[in-house]
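So the structure is just underneath, and the comments pick up after that.
All protein chains but one are shown in place.
Should a chain be cited, it is by its letter among A and B, assigned in written order, with residues numbered from 1 in that chain.
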Amino acid sequence: MKTRTRNILIYMLLILWGIIVLFPFYWMILTSVKSYGSYNGEYVPKFFTLSPTFENYVTAFTAVPLAKYFFNTFIFTVVTTAIMMVVVVLSAFAFARLDFKGKDILFSLFLSLMMIPNELVIITNFVTITNLNLRNTFLGLILPSVTSVFYIYLLKENFEQIPENLYKAAKVDGTSDFRYLTKVMLPISRPTLITITILKVIECWNSYVWPRLITDDQNYFLVSNGIQEIRENGFGRENVPAMMAAVVVISVPLVVLFLVFRHKIMEGVARGGTKG
Amino acid sequence: MKKNLTAWLCLLPAILFLGVFMVYPLIDVFVYSFEEGYNFASQSFWSVGFYNYSYVLHDPFFIQALKNTFIIVIITVPLSTGIALLISLELSSIKALRDLFQTIYFLPYVTNTLAVGLVFMILFKKTAYSDGLISILIQLFGGPSVDFIDGPYWAKMFVMCFYTIWIVMPFKILILTSALASVNPMYYKAAQVDNTPKWRIFYKITLPMISPMVFYLVITGFIGAFKAYSDEVALFGTDLNAAGMNTIVGYVYDMLYGNSGGYPSYASAAALILFAIVFTITTINLMVSRKTVYYQ
Partner (left out) sequence: MKIVLEHLTKRFPNRNKKIKEDVVAVNDFNFTIPDGKLIGLLGPSGCGKSTALNLICGLEKPSEGKIFFGEKDITELPPEKRGVGLVFQNYALYPHLSVYDNIKFPLENLRGENKLTKEQMDKKIREAAKLVQIEELLDRRPNEMSGGQQQRVAIARALVKTPEVLLLDEPLSNLDARLRLQTREELKRIQQETGITTVFVTHDQEEAMSISDMIVVMKDGVLQQMGDPQSIYDEPANLFVASFLGTPQINVFTGCIKNEKVCIGDSVLLDAPGKDDLEVYVAIRPEGFVVDENGPFECTFVNREVMGRDTSLIVTHPEFIGEKIRAIIPSDEAVHEKDGKVRFSLKPKKVCVFDGETTERIML
């Protein structure tokens, strides 16, 4: 009996937190399908709607360049992640597999850079990018975030776990270092590579601070800046349902990605992720 | 020799990017912070000294930002860690629906902070048409009508902390559940055989076993909360000073760019002050953890 009440209590608490988590999502979808008139007519907002409408979604895409923001974010995410993967893989490979003078010192230097918060370097980067006339360009958006010491570290550790004998076996068979990298190291480290990619995609999709600093031209806004712009100037400020439609559209890609790769993502974050 | 060359070629991109966007800025930020009266347009300054620090420390906006940041840190870090621990313990004590709960709880991690912040704003904001859902709920229970977004300071702070906790929970729950899952069940069985009461199992076995992870969360939680910024923007808009809800990072960015922008020297000084604070707190955390955390 005692365990049963205990269990009920546990489930109630878990459900309560579940509601707290899900309610904003429900509310944004609900609001996004309410018409402008009915939303503003409800002094006490209704928890459901009997006449869902998709006109807000149309407004979201027509009244503000939401599609453009989307496209920008997509380009930014894909290019940044791709370049970063190349940079990270090459460095991790050099640290894990190649011998060269000054390797240990250089690696310690790399590691010590992990302690530097972004806030400290962003000031000069802003100035650098401005001076290079790269504001409001993709280059300016992408360049500062194509290296990550943490991911180099993560991948290097992973590479080093590959048994030394595989390398020797490949050497005896006349495999070049680069073929060994592409044919053996990368396939074996696939889980880590996927983890890094996913984490980076999430980071890119949600990045706000740097894009805000570096772009003031709407043509280069990412979704985060777009949403902020919509909030302050879009839809005549008070069209909340249209705003929510935009929010839904922006949230959908990552939520879908998450639901598909649920276990991979959670595993990956548990291994090496922090928010932001 | 050939091998040396390949290695350096492989490292070249990383070194280049890190050099330009990490090492150089790191040096530069110190330089900036000591250059008095730096002018962005002419890139000139008149003297070197501590004036920038003194200016920042006497700036009421900075003091406000400092206060806000500390309040956020003090409230959200213990609260979120505590709640996350509670939820994780409950999660690991059930079997049915566990996977579903875990998935739901993780959702906020993959959402755009700015976008969902807008939903929170809507829920809490008082407009001409409606008092906002939360305020109406409070009134239902006989409370006063409160505007959480443009209203009194404590109300704004409440939303702020609530949203921050909502955002950081997924990561903490995930880390703690996996830490709990990695405790060898053997210990629980041994304790059960000795007829150990449940609370004692928790304090004497579970907690020490997961203490490294708890401390990891506390440390990263402190660091993260001190850098709070985009959550604030999501709720209160970009003009945080006007809302009285600015944070230290927000202050740095405002000094750099935005309405009051164009002062990289002040921004650098403020950023370095923030770094000093975070560094000190982290060091204290590490010292405490060395005394209390059980490492296997």
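Going forward, contacts are C-beta pairs under 8 Å (C-beta built on N, C-alpha and C of every residue); 3 or more make two chains touch, one makes a residue touch a chain.
Small disclaimer: the values here were computed from a predicted structure and weren't measured.
By the touch rule given at the top, the unshown chain touches A in the complete complex.
Contact with the chain that does not appear here is found for just one residue of A:29, A:85 or A:188, A:188.
Contact between chain A and the unshown chain involves residues 163, 165-166, 168-175, 179, 183-184, 187-188, 190.
By definition in this document, only the chains that are shown with their structure count from here on.
Averaged Cα coordinates give chain A a centre that lies 17 Å from the centre of chain B. Chain A meets chain B in the complex at residues 7, 10-11, 13-14, 17-18, 20-22, 24-25, 27-28, 31, 40-45, 86-88, 90-91, 93-95, 98-101, 103, 106, 110, 113, 116-117, 119-128, 143-144, 146-147, 149, 152, 177, 202, 205-206, 208-209, 212-213, 223-224, 227-228, 231-232, 238, 240, 243-244, 246-247, 250-251, 254-255, 257-259, 262, 265-266, 269-270, 273-276.
Chain B contributes residues 3-4, 6-8, 10-11, 13-14, 17-18, 20-26, 28-29, 32, 83, 86-87, 90-91, 93-94, 97, 101-116, 118-123, 127, 129-131, 133, 136, 166-169, 171, 174-175, 178, 220, 223-224, 227, 229-230, 233, 237-238, 249, 252-253, 256-257, 264, 267-268, 271-272, 274-275, 278 to its touches with chain A in the complex.
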